[in-house]
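Only one protein chain is missing; all other protein chains are in place.
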Amino acid sequence: MKALEVRRISKMFPGNLANDNISFSVEKGEIFAIVGENGAGKSTLMNIIYGIYTASSGDLLVNGKEVKIRSVEDAIKLRMGMVHQEFMLIPRFTVTQNIVIGDEPHKGIFLDYGKAVREVRELSERVSLTVDATALAGDLPVGVQQRIEILKVLRRGAEILIFDEPTAVLTPEETVELFVTMRKLQAEGKTILFISHKLKEVMEIADRIAVLRRGKLQGIVNKKDTNEEELARMMVGRNVVLEIPKVDVEVGAVAFACHDLHVRNNRGYEAVKGMSFDVHGGEIVGIAGVQGNGQDELVNAMIGFSHPVSGSMELNGKNMRMVTTAQLRKEGMSYITEDRGRRGLVMPYTVRENSVMGQHLNRPFSRGIRMDYDKVGEFAEGKVKEYDIRPGDVYDTAGSLSGGNQQKLILARELSLPHNFLIASQPTRGLDVGATEFVYRKLLEEKKAGKAILLISLELSEILGLSDRILVMFEGHIVGETTPDKTTEEALGLLMLGVGIDKKVQS
Amino acid sequence: MSESNFTTKFLKAFGIDNQGHNRRDPLNVWVPLISVGLALIVGMIVIASSGRDPFRAYALLFGDSGLIPGGAAWRREFAELLIKSAMYIATGLSVALAFKGGLFNIGAEGQFWVGAIVATFFGYWTPVAHTFGAMYLALGSLGWIAQLLHGAICIIMGMLAGGAWAAVAGYLYVKRGVNIVIGTIMLNWIAWFLITSWLVTGPMTPPSQTFTSGTFYVADTAKLLRIMMPTRLNTSILLVLLAAYATWFLLYKTTIGYEIRAIGYTANIGMEAPRAQGINVSRRILQLMFFSGSLAALGGCFFILGLQYQFPNTATMGYGWTGIGIALIGQSEPLGVVLAGLFIGALRTGATSMQVANIPKTFSNIIEGMTVGFIALQVAVRYYLVKIIQHRRTHTNPPADQEAAA
Partner (left out) sequence: MNITQINLTIAQMLDYTTPILFAALCGVLSESAGVVNIGLDGIMRFGAFFGLLGAFFSHSPWIGLLLGIAIGCLVGALHAFITIRWNGDQTVAGTAINVIAAGLMTYLLEFVFSTTGYSPQLQNYFGAQAYRVHLPFLARIPLLGALSNLSFMIWFGFICTVLMHVLLYHTVLGLRIRTCGENPKAATTLGINVFRVRWFAVVAGAALAGIGGAALSISSFSGFGDTMPNGVGFIGLAAMIFGKWTPFGALGAALLFGTGQIVQSIIAVTGIAPKLAPGLTLILPYVLTLAVLAGFVGKSIAPAADGHPYYKEQR
């Protein structure tokens, strides 16, 4: 019997077809995995099924009946439940309170907390998910918090459970436990949709696997008929490869070096676990890896947003471990970010004002405390021409520009700063082909000028085309170092998905 | 549920975030004007429903506001208007400057009084007062130099103190994570009670007087010069215009202002963009609070040196609160604040005359409060404005034009 059927679902976002005519069906009691890279459309699809988005077209069938899911409440009524990637827990509430909110055992208007605790205990015993029903949720480790989320969903009587990247925040031990739980739920006849980009896990737990790429369904395979390599190929595919000319430059001195760097994420969990590498002048070092393997934390440490827990970090031979962003910039660090809206630009500021941020204290843009907006304007005009930033009015706000032009503005600003070390973090994310090519050209020009460049990207074609050396990052470690001529997209793809890495490298 | 949904859609459609507004939106000018207009209409309803003639009341209100030249009392009214406005503009600038940096300095009230009490102290404190008194006599016809210097010292000390008072809230925010609204509210009352229930009734009062008399009077040299005899108009209005210019200059012509605005624009998304560009956000916020506090304190200095000449026992709160309204009406722009301050000053001046028509002078508070209320409701005001504009467009133009507009 089919528990869920998705028929020709499409979802249009402005300028982006996130889901393109997707159809599949999930049998009752099955663990069905949906894999794909970031931006492949997995989350959009799940949000449609769970009533957070509405599909532009297509139908949903639950237990063979056609249904309209307009809100989360509708989904809950249809006995669906979602364990969100970002937990919906209230740290100050007890486990029991968290589990019962919205459907509380009660006597009249009063909350029957005793009964609630008993219910939670019974439930947790029945499904063998051990939780301390009276503990505060915020005091518990992430793995247990996830159990609370699962219990919450089960208590609402969910028959179809959606797990959105559930292992992203878990330790390996917690992941093993989660899988035990999922199998148990399966044995009880629950249907599970498991969203992931970690192939090893998918191969371990799923019965069937659907692969999404760029919004399209690439195929559905049975686990026993496939292997990680095949999945990786389906997932990564062949992207449109831009012709990237080879540029040979003599490699210069070390600009940036770090040794045994450890960085914690904002949850206090170690995300970078002892990385050592260096970047020389005149070379592009690419860091390949699936998102969420510590790249963000590495960048945050390198730009002075967070201080590494231990290890060393040097820029031009100077210790930079505990310094501010301003000091790093003074020493010659430039930074291109993928998060243009939050980190790259002040959106309500004009092109003119944005173009000098970071060097606004230098002449000729200011003298003493006085800004010289005429000089700023001249500078911005020049950059707008040089970088072909459209529509070209320096009085337009940055927020009114297209993504590509925003990125050009960021490039114009960062590359005009006095610098010898450039961090380019997913510099082409969300850009069209033209803008992407422009970014590539600029990076190569930088290399020719003898700058040291660290390129962090999820796009393998980009890493392979631009880098002189490639480091592969997986779970906070560097799990491989290679050069573009010695590897292929497939080989890299496997490496960054953790395929074939023995335990000793990881530990 | 549906109502919130359409609000969200509406907000998104017009690029308005929950904090501020689309910068180039012409509605930015219309929202405060319409808010004032609506408040005046509600005010008329209040008057009419209490059985009085709203038209006569408004004729008195605006006729005696000092805005309209002519009439025997005009010079005096005009002087009163400017004296009041000077203080309101000062607190308005204070709140507006903090707004520009993304901070809600609700503590302009406390900073105003801190400035006032410190200016009082340096106005009467014997070592200072005697020095300048002696200088005044020694200089003879150049005595005005002593007056200038003594006044300047009082104002500078007052502004430093008010700035420092606000910087305490800035420090608690930056270093200890205390919400700036709560921090400044608490500091308001701390300042108020320390001053009115301690300094003004004890250490700073002449021993022979009763406790209701207020503090010592400031020396003559500390008083602001009068510039339009026989009215009591003094230099405060000139000084506050200078302060408004300085605020504008700070915001739009200096590196500090450039950074402050960048911080303000990103305040609700973590200020990451300025931080990533190497701007020291914490230090700027501290400085911003200092500047903001010193502007409010400037108003307090006017209150003492231009009007009361002592810290009276009868002082009542309100200047800082009014400043919030003025900053909002003025859309946090220095020029807007000056205009809004003049308007509120005019209301307050004219309101005194409304007592002739049996309307208490606090009527102007109702108008102010209503205006602030309508500005808080600006999403609604904008929504209906746009609706009206669209309605007219569909009726006067073919649909093709709409497409072009969209």
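Order of writing sets the chain letters: A and B. Residues in each chain are counted from 1.
The rule is short, and it goes like this: a residue touches a chain if its C-beta (ideal position, glycine included) is under 8 Å from a C-beta of that chain, and two chains touch if they have at least 3 such contacts.
Source: prediction; values computed, not measured.
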Where the missing chain makes contact, among the chains that are shown: A, B
Listed residues B:C301, B:A315 or B:V372, member touching the removed chain: B:V372
Candidates B:I68, B:I185, B:I227 or B:I269 - the one touching the absent chain: B:I185
Hidden partner chain, residues of subunit A it touches: 52-54, 72-73, 76, 82, 84, 88-93, 97, 100-104, 106, 109-111, 113, 152
Absent-chain interface as seen on subunit B, which is shown: 1, 3-5, 7-8, 11-12, 18-19, 46, 50, 104, 106, 172, 176-179, 181-183, 185-190, 192-199, 201-202, 316, 318, 321-322, 324-325, 328, 358-360, 362-370, 372-373, 375-380
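The rule is short, and it goes like this: only the chains that are shown with their structure count from here on.
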Computed distance of Cα centres, subunit B from subunit A, in Å: 46
Touching residues (chain side subunit B, partner subunit A) in the complex: 15, 20, 23-24, 253-259, 261-262, 265-266, 269-270, 272-280
Subunit B partner contacts - residues on subunit A that touch it in the complex: 303, 305, 324-326, 328-330, 335, 337, 339, 341-349, 353, 357-358, 360-361, 366, 369-371, 373, 397, 399
